[in-house]
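Of the protein chains in this complex, one is absent; all others appear in place.
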Amino acid sequence: MCLGIPGKVIEVTGEGVTRTGRVDFDGIVKDVNLAYVPEVQVGDYTIVHVGFAIAQLDEAAAMETLQLLQQLDAVDTELDPDAALAAEERIAEGSGP
Amino acid sequence: MTISMDAWSCPLRLRDHPNIVLGHGGGGKLSSELIEHLFLPTFDSDELSELADAAVLAPAEGRLAVSTDSFVVHPLRFPGGDIGELAVNGTVNDLAMRGAVPAHLTAGFILEEGLALEELAGIATSMAAAAKRAGVVIVSADTKVVERGHGDGVYINTTGIGYVPTGVDIHPRRAQPGDAVVLSGTIGDHGMAIMSVRESLGFEADIASDTAPLNGLVADLLAAEIDVHVLRDPTRGGVAAAVNEIAGTAGVGIALDEQAIPIRPVVKAACELLGMDPLHVANEGKLVAIVSSDAAETTVDILRRSTAGRDAAVVGEVVSSHPGMVIARTPFGTSRVVDTMVGEQLPRIC
Partner (left out) sequence: MKYLDEFRDPDLAKVLLGEIEETITQPWVLMEVCGGQTHSIIRNGIDRLIPAEIEMVHGPGCPVCVTPLDVIDKALAIAARPDVTFCSFGDMLRVPGSDGDLFTVKSAGGDIRVVYSPLDALAIARENPDREVVFFGIGFETTAPANAMAVYQASQEGIANFSMLVSHVLVPPAMRAILDSPSNRVQGFLAAGHVCSVMGFAEYEPIAEQYDVPIVVSGFEPLDLLQAIRDLVRQLEEGRAEVENAYPRAVSRSGNGPAQAMIGDVFRVSDRAWRGIGTIPGSGWELAEEYREFDAVSRFTVTGIDTMESPLCRAGDVLRGQLKPDECPAFGNECTPRSPLGATMVSAEGACAAYYLHGRFRELEEAAQ
């Protein structure tokens, strides 16, 4: 359920329930209803489901999530290269421990 | 192409009928006019110009190959091509997939009453250009007209004749464990180009159909004496359908590497938006080649020399495990089964 894809708003027209954005999904541009995300402006990213923006994408939160994982990845590789390698091999084999 | 009506000297002047009418299929003067003034000059074929009931051709060397296909695409014109181009390339490619050198084509048209002559002329022009590009001649043609409301504008059937050189044996059963699976370029371009102009599903994108003749690529491979085991063009049903058919026929397993499959980011994005898997999306100018593993690198090199094969890559291998089944290895090292869809792949929201 709920295929929602992040896209970048490149243009906004209208207001209220017919506020519409041209949203760019990596080269695909589609008209999206922005009525439910009045705070979203040109340049913002938004999650789009069936032609409607349902949430502004919190870019800071996204980056924080990734950075945390990247730091852990760096630590893992540094602290215990063997474990990191073992985990990598497990992934390569496609199975759990 | 704009039709010049000036040369049309028939008393029932076609200029009075800018659209196809039922009479054009009647075999009378209207039919003749259509053939003589629209099709003949456009197709520019000696055999066709004879206007005999059949074309008599001198056989060439090699084994005779025949293939037929019908084209019902809608809309008739789409980013990157039209139904005419598809109709020529599609049949040329079916012949090429058996290693045949395509030589002659027939073209049967079912025209809908009301179709604009300009539109038909445009399609015929595309066909002529595609035929020239592929090096084939249209030697026989037929037109019928159906009532308005049937026929979606135009349906085209093309049958192709080609010749398979001695010693060339390309057939799905020749796939064997250890072989490499090579793809000649990016996937999903044609299907998503059509999707981009479909009512209620459309979107703006720089995606064009990849419709193209593949016989040049095949000729290059054979000239380099690559022992090609299997060739398949992944049209309807996409790469998934093509490799599943091969796996089933040969009784082998096929393992694809997701990350190796070439796809344009914008086509991938279109698939994400509509919830579609690129492996099931149609292609009209790509081929899957199965060759022995030691020929894989050379195969890719040869393909990449042409524009049509510029993105060629090894995308998988033939295996003895899971015979008849196709799997794809994900970037996580896990594998998922890739089956043929039951029917047409539809966009989803779930």
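Things to note:
Letters are used for the chains, namely A and B, taken in the order the chains are written, and counting of residues starts over at 1 for each.
Please note the rule applied: a contact is a pair of C-beta atoms (placed from the backbone, for glycine too) under 8 Å apart; a residue touches a chain by one contact, two chains touch by 3 or more.
Since we're looking at a predicted model, the values are computed, not measured.
Within the whole complex, touches from the chain that is not shown fall on A, B. Check B:Ile156, B:Leu214, B:Leu274 or B:Leu303 against the missing chain and you find that the one touching it is B:Leu274. Touch with the chain that is not drawn comes from one residue among B:Ser70, B:Gln176, B:Ser306 or B:Thr330, which is B:Thr330. Contacts to the hidden chain, counted on subunit A, fall at residues 1-6, 8, 17-18, 25-26, 33, 35-38, 45, 47, 49-52, 54-55, 57-59, 61-62, 64-66, 69-70, 72-73, 76, 83-84, 87-88, 90-91, 94-97. Within the entire complex, the positions of subunit B that touch the omitted partner chain are 199-201, 265, 268-269, 272, 274-275, 321-322, 325, 327, 330-337, 339, 342-343, 346-350.
Please note the rule applied: only the chains that are shown with their structure count from here on.
Measuring from the averaged C-alpha position of subunit A to that of subunit B gives a distance of 37 Å. Those residues of subunit A that touch subunit B in the shared complex are 1-3, 5, 25-30, 49-50, 90-94.
Contacts from subunit B toward subunit A in the complex involve residues 203-206, 265-266, 268-270, 272-273, 275, 329-330, 332-335, 348-350.
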